[in-house]
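Input: a single structure, listed below in structure tokens.
A single protein chain has been omitted from the complex, and every remaining protein chain is retained in its original position.
For chain A:
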Amino acid sequence: MASNSSGGGSSDRQRIAQQRLRIIAGHLQGPVDGDSAILAAECKAQGSKTDVCREGKTVPRRRQEIMKWNGWGYSDSKFLFNKKGQAEFTGKRYRLSGMIIPGLKDWMEGTFGANLQHKTPATPLLTSSAVQPATLNKAFLEELKSTGIPFSHDAEDRVFRAHGHCLHEIFALREGKFGRVPDMVVWPNCHNDVVKIVELACKHNVCVIPYGGGTSVSSALECPPEETRSIVSLDTSQMNRILWIDEKNLTAHVEAGIVGQDLERLLNESGYCTGHEPDSMEFSSLGGWVATRASGMKKNIYGNIEDLVIHIRMVTPRGVIEKSCQGPRMSTGPDIHHFIMGSEGTLGVVTEVTMKIRPMPEYQKYGSVVFPNFEQGVACLREVAKQRCAPASIRLMDNEQFKFGHALKPQVSSIFTSFLDGLKTFYITKFKGFDPNRLCVATLLFEGDREKVLQHEKQVYDIAAKFGGLAAGEDNGQRGYMLTFVIAYLRDLGMDYYVIGESFETSVPWDRVLDICRNVKARIIQECKDKGVQFPPLSTCRVTQTYDTGACVYFYFAFNYRGLSDPVHVYEQVEHAAREEILANGGSLSHHHGVGKLRKEWMRDTVSNVGVGMLKSVKDYVDPDNIFGNRNLL
């Protein structure tokens, strides 16, 4: 297969023929793997013979075979309006798959003023001729070929790795527009492959951009347009093995290209988990988490990535950086892991990581609480954090998001269920006097052994009751978390109907939570009005993580752009203003999305001049020739 890929530069006929072959080969996964297995064998020899598993990996080299090239997620899963005008989610992968969502149409029409008659379909096919021809570094290419590491300069492969999932990136793809894209893609199979690639890149002055899951929302994967060197996208997806599990110390040594769902599934097979579950975990990779300081939904039990990582191996232009032991904590000067975590691909490629693992929880229970208003909800979360009894996950949605969640309820099968729903609504709004336009919902997830979970649950519900909260059932909670995974698909639906949007996050001290939520939402609405948006935008937020001293807040923002000549520019201006508002209200530049190029301009104010200087001098030492030239962060 490697030879197939590298032949991408030949005539169109040949290319199409090869493409067909590859698709066929894709269906017969076996042979594809067999090919690279030879190379992998070499690596494994140096690694460990306890290579636990590499079956059932999710991400193929040619990602476009199973994933959308111009939207979120799997090609077979998407929202659409069927012939009857009802919203439907296709595919078989999710709980919502194959279901009718009756409320979505009304919600979209009501919230955005969208109309099913006004469509903005995406360009269906990628036209290779629209992609800039690859600038290849001949000498580099020659030497790379001799290493036998698979690579490609096929246009589809290159375009797929030229973007993350920022609105402007997806919008441009849907219009069939491509800016600077990587000139080639390489698929190292192990740590040593990466060492070789980086050595060659240094030798031939080639720019390397590491690529993990491609789920970035900070323009981190965008190729700097001013880059004149050949750009190589280093796709870590084939480095996806768990190399060993150490049950005595409860650690696992894993290759950094593994995506979240594979890591969790493979560990589960051995009875373990990491408990690290970012919303993007289906596609985002371990290396990406390390490089952006990721945060997982269940961090209250398992911790964020910086709490989970024991050991990191990273290949830099200066060589390999790693610690000499696996002590649980060290006092050996500033922690070098903290130069790596959050370096966003500017220093090197994370190849292997040793992580904490935990036995799988015996029992899981979802839950939800309805509060009369957002203020009460926040007060409750604060109290929960104060008493340090937060469940694995606790999230508070504001009223708009509550309504949104409601609109995404799938069609209920029995009259009895809908009758029960009606009864619940009646109880909350009429009997308890909650204003349906003010109430908000917290979703909860408890984990642990059964006894303790139930005890814990009671404690949390007791606190909630003090703030006027009413338990609202497991179903609502579970649906809330399930929606996390499908919400990204929903943006693609919106984009089919003139609606664009995005989410962004921050972290903020407790005393500022309410203020920041109100002010940022109001700022978004005002900016939209000022910028000539014809329809009222959706401007909503939720508190998604609690800490001792503050919380993580997510904002969702979307609007109908009919009547605007440059909707993406308007969108960017509004998001920019919203970020300024966040910073002015004591929020951080980012809680876990990272800085990338999107938020670079605020770095200096965020970490001070000296801080920027410190980071710069690390970069200058580690990568003096700017081989890792994605220009993120600084």
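In this section, a contact is a pair of C-beta atoms (placed from the backbone, for glycine too) under 8 Å apart; a residue touches a chain by one contact, two chains touch by 3 or more; residues count from 1.
Here is the rule we go by: contacts and distances are computed from a predicted model.
Engineer: There's a gap in the complex where one chain should be. From "Thioredoxin reductase 1, cytoplasmic", "Glyceronephosphate O-acyltransferase", "Presenilin" or "A-type voltage-gated potassium channel KCND1", what does UniProt name that chain?
Structural biologist: "Glyceronephosphate O-acyltransferase"
Engineer: Just to verify: which one of A:523, A:579 or A:597 makes contact with the chain not shown?
Structural biologist: Of these options, the touching residue for the absent chain is A:523.
Engineer: Considering the whole complex, which of A:105, A:265 or A:512 touches the chain not shown?
Structural biologist: With A:105, A:265 or A:512 as choices, the missing chain is touched by A:512.
Engineer: Which of A:172, A:389, A:454 or A:583 touches the chain that is not shown?
Structural biologist: Final answer for the missing-chain contact: A:583.
Engineer: Tell me where the left-out chain touches chain A, residue by residue.
Structural biologist: Within chain A, the residues that touch the unshown chain are 511-512, 515-516, 518-519, 522-523, 583-586, 605.
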